[in-house]
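Complex shown without one protein chain; remaining protein chains in place.
A, B and C are the chain letters, set down in written order, and residue numbers restart from 1 in every chain.
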Amino acid sequence: MDTYRHRVQYYETDQMKIVHHSNYIRWFEEARIDYLEKSGISYVGMEKRGIVSPVVSVEAKYLKMVRFGDEVRICVRMEAYNGVKLEFAYEVRDERLETVYCRGSSTHCFVNQAGTLIAPKRELSDYHEIFMKCLKRDQEEKEREKEAAQRRSAEKSARNREEKK
Amino acid sequence: MDTYRHRVQYYETDQMKIVHHSNYIRWFEEARIDYLEKSGISYVGMEKRGIVSPVVSVEAKYLKMVRFGDEVRICVRMEAYNGVKLEFAYEVRDERLETVYCRGSSTHCFVNQAGTLIAPKRELSDYHEIFMKCLKRDQEEKEREKEAAQRRSAEKSARNREEKK
Amino acid sequence: MDTYRHRVQYYETDQMKIVHHSNYIRWFEEARIDYLEKSGISYVGMEKRGIVSPVVSVEAKYLKMVRFGDEVRICVRMEAYNGVKLEFAYEVRDERLETVYCRGSSTHCFVNQAGTLIAPKRELSDYHEIFMKCLKRDQEEKEREKEAAQRRSAEKSARNREEKK
Partner (left out) sequence: MDTYRHRVQYYETDQMKIVHHSNYIRWFEEARIDYLEKSGISYVGMEKRGIVSPVVSVEAKYLKMVRFGDEVRICVRMEAYNGVKLEFAYEVRDERLETVYCRGSSTHCFVNQAGTLIAPKRELSDYHEIFMKCLKRDQEEKEREKEAAQRRSAEKSARNREEKK
């Protein structure tokens, strides 16, 4: 998962003395635009070509509060892409990536200047290729992480059984 | 469904010339606080009692873009309440309630000054009663609306069959 | 002075438990757009004509803190207009207009689609006329208020002298 750093700002807090929940949605955007840039898709360049990419849906689960002064890392993964719509998954974590503060996702489409939905698969072949490559890479990484977690968990169980003997 | 009016502000737009998607999450909050106030729960009063109500999760589906100058109505309904957590459903609609721009939901818990989760059912009996009453009323209304929609749909089918004869 | 109502939102607070100072600048905008609308200039209509009105400068003096749950009134007055630039003065007050929370001002220019500065005096005669009328009315009102304040102050001094005798 690609990670993006964000320093929590005073103006992002509310009177509960935590970051206002709407700001995580903004952080997802920061991290997503950075992710795309690193993958070869400039958002500025995309809009110059007359294409915008509205948010179709967004969701967030807040697990632990983030406070002013924290530096967080937003991990982004391409979760799905069907030639038309794009889905990203996010995790907001602490600096050392140990704690997960928030998990979320967002889906996006592509619209031309006439306001018509366009399919990258057919009409933006350069983006389509990049999306396909990112999806493959991110999902393979996800699979590897899952396997590693299962292996660690199995090893731990084995150790526990050994100790009990 | 209770409805709350919001005039779309210039500072809520982004360079896509639509309202930035994070602002709908803020509108949900505006409407939710207004809903609770009308139901007899003042947010200011709640915090004076040393209780805060963090957002546990939020989601939004963006169906149609809202623009600067629009006046929207945010419809709020209590969707679930289990004595501990509260869930609200939202619809952002146009002034005449004809078009749905956005559908969303949010869940909330209650925390005391020590940072401990508290259950309104046991520790905030006045809120608990209000929540129970609101939930009953809103869900009954939802049921009635569903039945009315089914009736309208059945009548329409009947009319169509009549006309075809 | 024209007054515009704004209910202070939870998301407008920061962890100092007051409204974040940047939001007053947004309220000025809300109130200014409302003022222009009431005067016959729709901001949506202006942008449809290909004209935007960027902010050239802004300032605010924070006298008293505003908190969540407060309902404020933002009073707007056209303070200057020289055919090219427009200046507004603002006061954020409490509901009954008794306390002044914040005083501010902002200046604005007009730019066409080519990005060129345009003078309403020469190129937007309908706006020019409205601006001139608003300026006259607002400045006359300001003068009257000043005189009334001086009269009240003089009367008070007179009363004080009477009482001392």
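Throughout what follows, contacts are C-beta pairs under 8 Å (C-beta built on N, C-alpha and C of every residue); 3 or more make two chains touch, one makes a residue touch a chain.
These numbers come from a predicted model, not from an experiment.
> Using the definition of touch stated at the top, determine which of B:6, B:20 or B:103 touches the missing chain.
The one listed residue touching the chain not shown is B:20.
> If the hidden chain were put back, which residues of subunit C would touch it?
15-16, 18, 21-23, 25-26, 29, 47, 52, 54-62, 65
> Take the complete complex as the reference. Which residues in subunit B touch the chain that isn't displayed?
Within subunit B, the residues touching the omitted chain are 10-11, 13-18, 20, 22, 68.
> Write the list of subunit A residues that the hidden chain touches.
Subunit A touches the chain not shown through residues 9-11, 26, 29-30, 33, 42-44, 68-69.
Here is the rule we use: only the chains that are shown with their structure count from here on.
> I want to confirm something about subunit B and subunit C. Since they are copies of the same sequence, is their interface symmetric in residue numbering (over half shared, so same) or not (under half, so different)?
Since more than half of the residue numbers are used by both chains, the interface counts as same.
> Nearest whole angstrom, what separates the Cα centre of subunit A from the Cα centre of subunit B?
Measuring from centre to centre gives 26 Å for this pair.
> Taking the mean of the CA coordinates per chain, how far is subunit A from subunit C in Å?
Centre separation, subunit A to subunit C: 42 Å.
> Taking each residue of subunit C in turn, which ones touch at least two of the other chains?
Residue numbers touching two or more other chains: 10-11, 68.
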